[in-house]
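Apart from one protein chain that is not included, each protein chain of the complex appears where it belongs.
== chain A ==
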Amino acid sequence: MSELSNRSKDIGEFVPMPDDDMIVCRCEEVTKGEIRKAVHEGLWTIAEIRRYLRCGMGLCQGQTCAKLVKGIVARELKCSPALLEPATSRAPMRPTEMHVFADETEETDL
């Protein structure tokens, strides 16, 4: 339980801002306005934002935008960014071809 547990808590209305068109996640082209709007629709965790908007799901896996997204969400929720858990990092560390995975049973000289 935290101050963000009750999803009906009033966080105020969505107010459009002049820089809402700014792209925050470059890989998946997600804008600041889309992220802010999603918070007002009830998505209050980084995992939910990522699953709904795809920010941080592209080729860099959020290495560029994760902190920016967190800051935007925290400001919208009027809470400390420390309250927001980062989205789970997932294997593989870098995008890897299927045939490389599929060959794991083969002995190689690498």
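Definition applied: contacts are C-beta pairs under 8 Å (C-beta built on N, C-alpha and C of every residue); 3 or more make two chains touch, one makes a residue touch a chain; residues count from 1.
Note that contacts and distances are computed from a predicted model.
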Omitted chain, identified by the protein name its UniProt record gives, among "Glycolate oxidase subunit GlcE", "Branched-chain amino acid ABC transporter permease", "FAD-binding oxidoreductase" or "Response regulator": "FAD-binding oxidoreductase"
Chain A residues touching the omitted chain (full complex): 1-2, 4-8, 41-43, 45, 47-48, 51-52, 54, 57-59, 61, 85, 88, 90-92, 95-99, 101-105
